[in-house]
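Note sheet for the following structure.
Just one protein chain is left out here, and the rest sit where they should.
As written, the chains take the letters A, B and C, and residue 1 is the first residue of each chain.
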Amino acid sequence: MSLTEFFSMGGYAFYVWGSYAVTALLMLIEVILVVRRRRTLLDRLGRIHGAAHGAWRDGAGNETQT
Amino acid sequence: MALNWFKYSSPASFYPLAGRLAPWFGVAAALLTLTGLYLGFFVAPTDYKQGEAYRIIFIHVPAAWMSMFIYLVMAFYAGLGLVFNTRLSAFMARALAPTGALFTFISLWTGALWGKPMWGAWWVWDARLTSELILLFLYLGFISLQAAIEDPRRAARASGLLALIGAVNVPIIYFSVQWWNTLHQGASISMSQGSAMAATMLTAMLVMTLAFWMYTIAVVLTRVRCEILERERHSEWVAEVASRETR
Amino acid sequence: MLRGNALVAVRGDRRLFAGLDFALDAGELLYVNGPNGSGKTTLLRMLCGLVAPAEGAILWNGEDIRSVGDAYRAEMVYFGHLAGVKDELSGVENLRVNCRLAGQDPSDEELTRALGTLGLRGLETLPAKVLSQGQRRRVSLSRLLLSRAHLWILDEPYTALDRSAVELLQGLIRDHLARGGLAVLTTHQQVEIDAGITKELRLGS
Partner (left out) sequence: MEMSGIGLLSGTRNILARDLTLAGRRITDVLTTLFFFVIVVSLFPLGVGPEMNTLRMIAPGILWVAALLATMLSLGRLFTADYIDGTLEQMLLSPQPLSLIVLGKVAAHWLVTGAPLVLMSPLLGLQFGLGGAALGVLMLTLLIGTPVLSLVGAMGAALTLGLRGGGALISLLVLPLYIPVLIFGAGAVEAVASGLEAGAHLSLLGALLVLALCFGPWVTAAALRISLE
């Protein structure tokens, strides 16, 4: 089986690779989002605990965006 | 592994445990995915009826299974949180929802891409696809309700109750959709009909399912760690963690 | 009779109070004060069983109010910020609905008399939407007159009441305490109640 043959998937390349590509992409996005959420969270917490304890309270929790 | 359940049901002690476990699940997910893809693309034979297009099932079916499993696990944690008032269970339910919705969407997407070459239509009102669509609505309802409530305690309890209502209704909805489908003689997407599934196909599918599980656990553990940090940000131990991990 | 043990209240992310203890017996008034946002209303809603304490327990005759349930609610009346008066119903109808919710079924005569005592004679059959804010509070307060509850929980009851209504309400509380009832009260007005034993609970200090 040649490489082109493999990628053509017997004429169903669009459907097969479309499925796999979107799945991979969505999972990748989810991982990136989760990792980024963790980074920003730790970043904020670190800044707060460097300063006064509890500066980051009240409201929706999205202030102190210095 | 003799885990002391009660010790790890407190967020403060679950946090480091989850942190140690998550990378291992991530590695397991990657290895299993590679194995599954190898089996699916190079070992499993071409289906004599559907040609190469059938290879979509190696993600379609596992994703569909995951979407239902995750809903059940989520409802289980939600129930636990409501009955025993444990915060960790509520965090788990909340962390599971986005991944569950993701798999539901993937199963719908791949279902459409599979249906087009097989039935000549992007969407057929097949019982399974329809149920999957409704499941997506249930996930979205859960996520939106949680997002709409500001008080974290009310959000956890209200969405927990909603997850339980959903879990009771899922079998009823599934049964009614099946009934509706047979009455209207709709198309049925089924692998088992006609083509007997080769053992290697089944193996590849199971390996991919396992890979999705490992992925889910890794992502959910990481997300639950974020939840814990956010909710407990005023406590002493979070202050310690923050100063340790940001350095 | 009513005990609070090591109560902790959390609202959203904020800890309103912690380690709060109090005890209240027959004929005693608990006067809860503190600045805005110190958790007065939360404490009172906790005492009703509407809000669960984050930690600690509230005991009625030695039993947790959460396990006593309906029997506790039968012995308690709560008067909060919201009047619980329907615009479309008349004074008598409003009072009757409220009494029935509390498990009582007073006659028309009793209802009219209660409303009359609160200075609403002649207005009993008008829909509540034509009444003033103060008059609506009076309609709502009239259920205290018919209530046989042992425990009164009153959150800012003097709001929107005129001088005479405040005096009337003070009289009601005084009589209630004299009969051996219990009352929990928050208020911003400086109001003296010269009956029974008054205990004070300061929040937010």
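Everything below uses one rule, namely that a contact is a pair of C-beta atoms (placed from the backbone, for glycine too) under 8 Å apart; a residue touches a chain by one contact, two chains touch by 3 or more.
A quick note: this is a predicted structure, and the numbers were derived from the prediction, not measured.
When the full complex is examined, the chain removed from view is found to touch B, C. Considering the whole complex, the residue from C:103, C:134, C:171 or C:204 that touches the absent chain is C:103. Interface residues of chain B with the unshown chain, by the touch rule above, are 134, 137-138, 140-141, 144-145, 148-149, 153-154, 157-158, 161-162, 165-166, 168-169, 172-173, 175-177, 179-180, 183. Interface residues of chain C facing the missing partner chain: 48-52, 70-71, 73-74, 76, 78, 80-89, 93, 97-98, 100-105, 127, 148.
Heads up, the rule we're going with is that only the chains that are shown with their structure count from here on.
Rounded to whole angstrom units, the spacing between the C-alpha centres of chain B and chain C is 48. Each chain gets one centre point, the mean of its Cα atoms, and the points for chain A and chain C are 52 Å apart.
Touching two or more other chains at once are residues 57, 61 of chain A.
Counting partner chains per residue, chain B has residues 150, 233-234 touching two or more of them. Those residues of chain A that touch chain B in the shared complex are 6, 9-12, 15-16, 18-20, 22-23, 26-27, 30-31, 34-35, 37-38, 41-43, 45-46, 48-50, 53-54, 56-57, 60-61. Contacts from chain B toward chain C in the complex involve residues 150-153, 233-234. Residues of chain B that touch chain A in their complex: 41, 46, 51-53, 55-56, 59-60, 63, 98-99, 102, 105-106, 109-110, 113-114, 116-117, 150, 215, 219, 222-223, 225-226, 229-230, 233-234, 238-239, 241-243, 245-247.
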